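One chain of protein is taken out of this complex; the other chains stay put.
Chains here go by letter, A, B and C, matching the order in which they are written, and residues are numbered from 1 within each.
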């Protein structure tokens, strides 16, 4: 018999639902504008993250590629050189992953635009970023000075461990950003299928 | 100004919320039982998937490792040999990804237990699996003979492209399975932190 | 005190040295011609291999990218769709890796040119390939009907396990192919540095 599954599932859905009201429209609009101009000007987008945040980044990069972006993942085999004006999307719940911060520093030194997805707008990553998308995460919500957020969410005991909430909200935010870009760029699903990998075996 | 972002975000949340009632409790309970016994008997779990489904699988494997499982990803550098009784979790929305089906066939020939996460219980992958977790996906919902599902979801026009819904529901199902296993195995977040990679730089 | 290190090292060097005379000049020339035309016509190159053969393929793809090719690795995040006329380089010592053969079959069905690097010109992979580069490997050398090769190499007991020799010869062949392409395309090391990833942190 399932013991914790449903409570966990529903609390994740609830967390997702509440999060939309905690994310700044103007931050999201800035990101959409940036990506739209990157696409129209043929600049490149790189994503970086460690652990599960890195997987969220890869999922986003894959969809950007389906949209026709020149998108790449830092650390994979096929990652070309970046130039001033290219964009780095750096994902770290804590904003303190050493490898992500180091990559963001290199990106800044090359004149790239750095976008941080993090729960901590005061973190080292957020401080050096040109643009910050503040994503609600469990750690954030459980901070005492944010008890109103916790109450809003009706969460008494967080069930999902570690950074699960941050990663999930980031995933849905980035997937929704893909829909926004489809709308703005006039790209439909058929166009995307044509870019989809077809030699996966 | 954001055009499609919020509608996309809310439709994904709605899809997630409706999906919980479309997934079989007994399928989920069987999976929890299988994983519990695998853990207690020290057997191995392998995950496989291509594209974004593969990323969902990796995110699950990482959390299984945090729980203390011997979990591996097919195709990564460190993937040991499998033996009869080990488990393969194969993720494919269509149930037709050639590489995933081929891996499942090899697994069966080794005497492994194959668990399929797919939207199609009649697909080649599902047919050769020992256990199927049927996951609602966009394609499924849009089938004519499932119009009641579409109505239930209140979806008039799907906004997220390709397999996004399948991948998202799979992710939340597998994350909730982690909570279920934490409960059953008496593992808390502090235990998991001790297994978490600490040399990511 | 080192016991087997030097014998192993020297036998690998000897194997490499002898192998150059066992690889067909005309096969190598055909590959160089194919890659030269792919470059000039802006077609794409994909590489595929499992295990250590896959790592050899990635190392080659990375250098092709440094040369300015549109090169990709099957199974990585950023792998676009392939079209007729694009090239798949499939690496498998035995020519029997199920995933590699399956990928090559998909490639053929798309009208791609398939190049096989294998020790077995009669293998399933070689049979469906448009072009085969036959690479000496340990297994091949140890076959009874190739005792002359073994004698030529002066190898009495192979020290390196499994596919090590195949992988090493493949690596040096592909690295030398990069030099050949630099010469033919008039690309020098400075040009390549400009393509080299610079946001690795």
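Operating definition for what follows: a contact is a pair of C-beta atoms (placed from the backbone, for glycine too) under 8 Å apart; a residue touches a chain by one contact, two chains touch by 3 or more.
These numbers come from a predicted model, not from an experiment.
Considering B:74, B:91 or B:187, the position touching the chain not shown turns out to be B:74 (whole complex). Checked against the hidden chain, the listed residues C:22, C:110 or C:160 yield one contact partner: C:160. On the side of subunit A, touch with the chain left out of the figure occurs at residues 50, 75, 98-99, 102-103, 106, 201.
What subunit C contributes to its contact with the hidden chain is residues 1-10, 12-13, 16-17, 20, 25, 28-29, 32, 50-52, 55, 58-59, 62-63, 66, 97-99, 102, 159-162, 164, 167-168, 171-173, 175-180, 182-184, 189, 192-193, 196-197, 200-201.
Against the chain not shown here, subunit B presents residues 46, 48, 58, 61-62, 65, 71-82, 88, 99, 102-103, 106-107, 110, 112, 194-201.
Assume only the chains that are shown with their structure count from here on.
At the interface between subunit A and subunit C, over half of the residue numbers involved are used by both copies, so each side presents largely the same positions.
Our note on geometry: subunit A versus subunit B, Cα centroid distance of 21 Å, whole angstroms.
Separation between the centroids of subunit A and subunit C, computed from CA atoms only, is 36 Å.
For subunit C, residues that reach two or more other chains under the stated contact definition are 75, 99, 102-103, 106, 201.
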